[in-house]
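Just dropping this structure here.
What follows is part of the complex, with its chains left where they were.
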Amino acid sequence: MTGKIIALDLVQAELSDATKAYFAKCEEKLGLVPNVLTAYAFDEKKLRAFTDMYNDLMLGESGLSKLEREMIAVVVSSINHCFYCLTAHGAAVRQLSGEPALGEMMVMNFRAADLSDRQRAMLEFAVKLTEEPARIIEADRAALRQAGFSDRDIWDIASTAAFFNMSNRVAAAVDMRPNPEYHAMAR
Amino acid sequence: MTGKIIALDLVQAELSDATKAYFAKCEEKLGLVPNVLTAYAFDEKKLRAFTDMYNDLMLGESGLSKLEREMIAVVVSSINHCFYCLTAHGAAVRQLSGEPALGEMMVMNFRAADLSDRQRAMLEFAVKLTEEPARIIEADRAALRQAGFSDRDIWDIASTAAFFNMSNRVAAAVDMRPNPEYHAMAR
Amino acid sequence: MTGKIIALDLVQAELSDATKAYFAKCEEKLGLVPNVLTAYAFDEKKLRAFTDMYNDLMLGESGLSKLEREMIAVVVSSINHCFYCLTAHGAAVRQLSGEPALGEMMVMNFRAADLSDRQRAMLEFAVKLTEEPARIIEADRAALRQAGFSDRDIWDIASTAAFFNMSNRVAAAVDMRPNPEYHAMAR
């Protein structure tokens, strides 16, 4: 890692074979190793904790589609103005939805999008949880149930929105730079 | 888990032997199983991802003392008014510092505490990262280096503050209740 | 008074006999002379104006119980992150309610508490009055009447919330330190 990826100078250890294999798989499936992984790789324990949580949340079983989880990721990152996550997950929304404009709306202002009531409720909850977590009350959970979400879905919406509130802040704190390839993807 | 711990009704699986053993160790070392773990235990994959990240951040090797990491936890939670984390980590600050009033100040307003320049810089960074992540610039990292922190320490400050921005929001979203035992600890 | 109680160096006059007697009564009833009184005692006219208003509001006749008035005090102070008032009045809530956890919730986030509709309406009004006084409209008063409050009660809720918006700011401006005894009271 160089100053190109984050603004900190961290001592890099030799990557383990397991990590090398994981990165090779990323390269194969995504065409790149996301810089966030390269950034965390200075400490494989931290890298593994991050990827375990990330993969479970974003790729694991859930009542939310992968696109919906990416929409939450981008809407939270839009509030936090996170260059890294907006770039990487904006591309994911474009790709998964096949609608470039949908990715742009999530980045710019999700209220411009023509969403289902379900998705609007989901994103409004993510926004409130991001902006004013202390004001979440039972009525907010009731609104999600009303929109058709199960309690387990609520957990997943909450965990995803919360995760990007973490991830946005790590990226902001270290000035993490996204892989330039994302900008042109799925336009 | 019942409505007492979180406001969601999640289907609980039978705990694995590994998790039972882990909880027994908590009971032994802390005198209780923190409710956050019981809450996550509906899905052991999520529980493990959470504890792996948590234990590395809060208990792993770092240039920050355990007390300093707990101070960050509480100051972030004070901004977010997180009842769960203020209760559990406020107790930890009281315990680790042996100064009950220090725990109270972190909960109420860390600016009331008589801190070293190093700790003040650390907490000011955590506050800015919590409140205005989009405004973090190189000067903010420079201030931490000026206060004696290494780049690796900056990563740890950032990761800890970011983690509690996640954790506070999961707790808020599901109305997580702290174990009542915390209130009286180390007063 | 020393730098321990406030951050200003004020010329202390000899206390009058009346004030000495008042302080002796505090000592007898509370076990201490609250530092706020010691702070104001540099000018007995200011001290008397403060105590007259305070005693009428917090101890005088009202449709609000003493506990309810203390709850307002703490919730306002939580928004303003006032170390002095959270410490002193948090103790009062613990004491008057006999529920230590209730005091903690008022300090940390009153929305975590299981309150009656009446008390929730009362505290929501206090919060709005604290955060956005310019937006109070007739509908806000109507909500209090709906919750069972008389017009005189509304005056008392308003006056109490307003008083702590004053008191929090005096304390913040001079870095007023609470008596250390409060921390351990009624835990």
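Letters A, B and C mark the chains in the order given here, with residues in each chain numbered from 1 onward.
Definition applied: a contact is a pair of C-beta atoms (placed from the backbone, for glycine too) under 8 Å apart; a residue touches a chain by one contact, two chains touch by 3 or more.
Just so you know, these numbers come straight off a predicted model, no measurement behind them.
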> How many copies of the chain make up the whole complex, given that 3 are shown?
Replying inline: 6
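Heads up, the rule we're going with is that only the chains that are shown with their structure count from here on.
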>> Looking at contacts between chains, which pair has the highest count of C-beta pairs?
In response: A-B
>> What's the distance between the Cα centroids of subunit A and subunit B, rounded to whole Å?
In response: 22
>> Just the number, please: Cα centre separation of subunit B and subunit C in whole Å.
In response: 29
> What is the distance, in whole Å, between the centres of subunit A and subunit C, each centre taken as the mean of its C-alpha atoms?
Replying inline: 43
>> Counting only residues that touch at least two other chains, what does the list for subunit C look like?
In response: 109
>> If we count contacts the way the header does, which residues on subunit A are in touch with subunit B in the complex?
In response: 7-11, 45-46, 48-50, 52-53, 56, 60, 80-82, 125, 129-130, 133-134, 136, 138, 141, 151-152, 154-155, 157-159, 161-163, 165-170, 172-175
> Tell me, which parts of subunit A touch subunit C in their complex?
Replying inline: 134-137
> If you look only at subunit C, which of its residues touch subunit A in the complex?
Replying inline: 109, 111
